[in-house]
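A protein chain is absent from this complex, but the other protein chains hold their places.
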Amino acid sequence: MRTGKFGKVAIVMLIILGILFTAGCTDTEEVTEDTGEDTITVGIMGPYTGGAAVYGNAAKDGAMLAFNEANLSNVEVIVEDTKSETKEAATAMNKMVSVDNVQAVVGDLISAATLAAAPIAEQNQVVMISPASTSTDVSDAGDYIFRTIPGDDGQGIFAAQTMSDAGYTKLALLYTNDQYGNGLATIITEEFTSLGGEIVAEETYEAGSSDMRTQLTKIKDANPEVVYIVSNTPDSSVALLRQVTEIGIEADIYGSEGLKVGSILELGDSVEGITITSVSPESEEFKQKYMDEYGEEPPAFAAQAYDAATAIIMAIEDGATNGEEIKDKLYEMEFDGASGHIKFDENGDVEGGYVLVEVQDGAFVTLEE
Amino acid sequence: MSLLAQSIINGLITGSIYALVAAGYSLIYSTNNFMHFAHGISVVAAGYMVYWLFTLAGTPFYVTCIITVILSALFGLAMYRLIYLPLQRKGASNVILLIASIGILTFFQNVIQIAFGSGVKLIGYIEVAKGITFAGITMTLLQIVILVISFIIFIMLYQFMQRTKLGRNMRAVSNNKELASIVGINHIRVSDFSFLIGSGLAGVAGILVALEQNLSPLMGTNLMIKGFTGAVIGGINYVPGSIVGSFLLGLAENLGILVLPSGYKDAIAFSMLFLFLLFKPNGILGKKEGRFDK
Partner (left out) sequence: MIISAYQTHIFILIFIYIILAVSLNLALGYTGLLNLGHVAFYGIGAYTSALLAIEGMPYLAAMIIAGLFASVFGYLLVTATDRLKGDYLAMATLGFSFVVYSLLLNLREITRGAMGIPGIPKPSILGLTVRTNDQYLIFVLLICAISVFIMYRIVKSPFGKLLEANRDNAVCLRVLGKNTFGLKYKAMMISAFFAGISGSLYAHYITFIDPTSFYISELILILTIVIVGGLASIKGSIVATAVIIYVPEILRTLDLPSSVLGPVRQALYAAILIAILMLRPRGIFGKVDLE
C-alpha cells in the first residue's frame, strides 16, 4: 500500500501548502503597510467563466484599457474570476481586500454577485463600482457601492415609453428568469400599462437555455405588435433570435442591451431592424480605442467598465490613497465618460441616458434622437 | 388549434435533440452502469470540431461530418481507456467514476473556452430563415432532417441491439455482468464498443446541435441534464426506451407550458423525472432486470 501512503502524504502537503500560500500573502500586505509605499492596488472582478463570461471579459477588457492608458506608476491592478457565482464573488472580494489590500474594485457584473460581495467591500471600506449590475437592490447596498450603469427602472421606463411613443399598444415580453429579466420586466409592465398599453403575453426561459420555441409560439398566438426581449446570456440570445425568425413572428422586435453582442450579427438578415434599448452609447473615441486594442466593437458593458476604472483613476490622481478617500472623491466628481455623463448620486447611482440602437446592414447603429 | 399543433411539433424538435444525446448516454450506461456525465462534453466537442474544421478551416461539410464522428468515437474510447478503466481496475466504485466524469466535463469545458473563447459560435452552414409552413405548423428543413435522423438512429439501434452479436452481448452485460463473463463475453471489449458507438452518436448529436442551435462552452451541462432526464424517463438501461423517453420529455415540457407559466418548464421536466423514478423506475420501455430493489 505504498501508493496509499503517498496519496495521504500528498494530500496533507496540499492542505499545508494551501494554508501557507494564503497565509504567506498576509506578510506582503504588512510589508506594504510598514514601508508606507503609496502603491494603491485596484481590483477587477467579474465572471470570466460560466454563463456570463462574454460580458465579464468585455468589462475586464474595457477596464484594463483605462488602466493601461492612465499608466499610473502607483497603481497596481489585479484580476479575479467570480465564475458567475455569488459565493465566488464573496470569496474573490475577501481575497482582494485582505490579501491584495485593494482600495477599489471594478465589478461585479451580475447583480446577485455584486450584492454578495457588497457587504464585504462596505465593511472594509473598499469602493466597488459595478459596470453592469442593474438590480434596484444595488442602490441600497451601501455607501461604498457605486455603479456606472443606471438601474433597471431607468431602462424599463425608457423602453416602455419608446414603444408607447412609437404607437404600439400590444406588447409581448420574453425574458430570462433571473434577477435582470424579472427586474426589468416588472418595470416595463407597470410603465407600459400605465401608458395605456396592454401586455398580451409574458413568457420566461432559464438563463442559458436554447429552446424557446413554445414560448415564442405562445407569443405569436397572442398576436402582439411588438416583442420586448430581455436576455443576458449570449447563447440564449442567439438561439432565441434565430427561433423568432424560424417560427415566423411578424411583430417588431425590441430588446434590452444584453442583446448587443457581436454574435447575434452573424444571424444575418434575420436580425436586421431589431431595436435595442441601450444605455447611452459609447463615445466614438472609445469605440475606436477599443477596436484598435481588441479588434472588435465594444460589447455591452465595456464602456461602463472603462468609466468605472476612469472614475477610480481620477480619484487617485486627485490624491486619494485609500477606499474612504476614493469614495468621497467619487461623490464629488463629474465627468464625460465613454458611456456618457457620469455623476454619482447619493446612492452611488448614475442618471444615464438611453438611446435606441438598431441593427442595420449587419452592424449596431445608434439612432439619432 | 395551430397553437397546440405547433407546440407538439416544438416538443418533437426539442425531444429529438434530447434523444440524440440520450441514445449514446444510455448505450454507455447500460453496459457500464455508471453515470458518464462527460458524455455532454463529447457532444460539445463534436460541435466545436465542426466549427473548427468547417467554419474556420473550410473543410467540405460532409468530410467534416465524417471526421467529427470518427474523432468523437475515439474521444469516448480514450476517456474509457485512460480514465474510467484504470479507475475501475483500482477498485473505484461507481460514485467515484461519476465524480471523475464530472471532472472530465469541467476540464474540457474550460479547455474549449481557452481554445475558442467564451463567446457564442455559429456554424453558418444553413442560412437562418423562416421555416416551411404547412397547415399552420412551421418548421425548418433542418428540423425535419433532425427528426428523421433520430428516428433512423432509433430503428438502427433497436436492430443493432436485437440482431447483431455485439448488440446481444451488450444486452447480456447490461443484464448481468457476471453471467455474461461466465459465458465468455469479454465485458471490457463490450465497454470499448459501447463507448465507441455511444460517443460516435454524441458526434452526430454534436453536428446537428451545432447546426440547429449554436455553440458555447457551457452548453454540455444543459444538454446532459435533459438528455439524462429523457433517458431515465424512457428506461436508462434500454436504448430505444431512452429515445422514446426523450421525445416524451420534449412534448411534456412544451405542452406543459401552454398551461403553466413558462418559468415552470424545467420544473415540469424534473418533476417528471422524479415521478417516473417513483412509480416506474425502469422507465417506459426499460427492462425489469434493472438494479431496482433486487
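Order of writing sets the chain letters: A and B. Residues in each chain are counted from 1.
Convention: contacts are C-beta pairs under 8 Å (C-beta built on N, C-alpha and C of every residue); 3 or more make two chains touch, one makes a residue touch a chain.
This is a predicted model, so every value here is computed, not measured.
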| item | value |
| --- | --- |
| Omitted-chain contact residue, chosen from A:119, A:262 or A:353 | A:119 |
| Contacts of chain B with the absent chain, listed as residue ranges | 33-35, 83, 86-87, 90-96, 98-100, 102-104, 106-107, 109-111, 113-114, 118, 221, 225, 228-229, 232, 236, 261, 263-264, 266-267, 269-271, 273-274, 277-278, 281, 290-294 |
| Those residues of chain A which, in the complete complex, touch the missing chain | 3-4, 6-8, 10-12, 14-15, 17-19, 21-23, 25-26, 29, 44, 47-49, 53, 57, 60, 64, 79-81, 83, 85-87, 90-91, 94-95, 97-99, 112, 115-116, 118-119, 123-124, 135, 137, 140-141, 177-179, 181-183 |
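Everything that follows uses one rule, which is that only the chains that are shown with their structure count from here on.
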| item | value |
| --- | --- |
| Whole-Å gap separating chain A and chain B, where each centre is the average of the chain's CA atoms | 34 |
| Contact set on chain B toward chain A in their complex | 2-3, 6-7, 10-11, 13-14, 17, 110, 113, 117-122, 124, 127-131, 133, 138-140, 213-214, 216, 218-219, 222, 253-255, 257-258, 261-263, 265-266 |
| Chain A residues touching chain B - in the complex, by the definition given at the top | 48-51, 53-54, 56-57, 177, 203-206, 208-211, 213-215, 217-218, 221, 234-235, 237-239, 242, 245-248, 261-263, 266-270 |
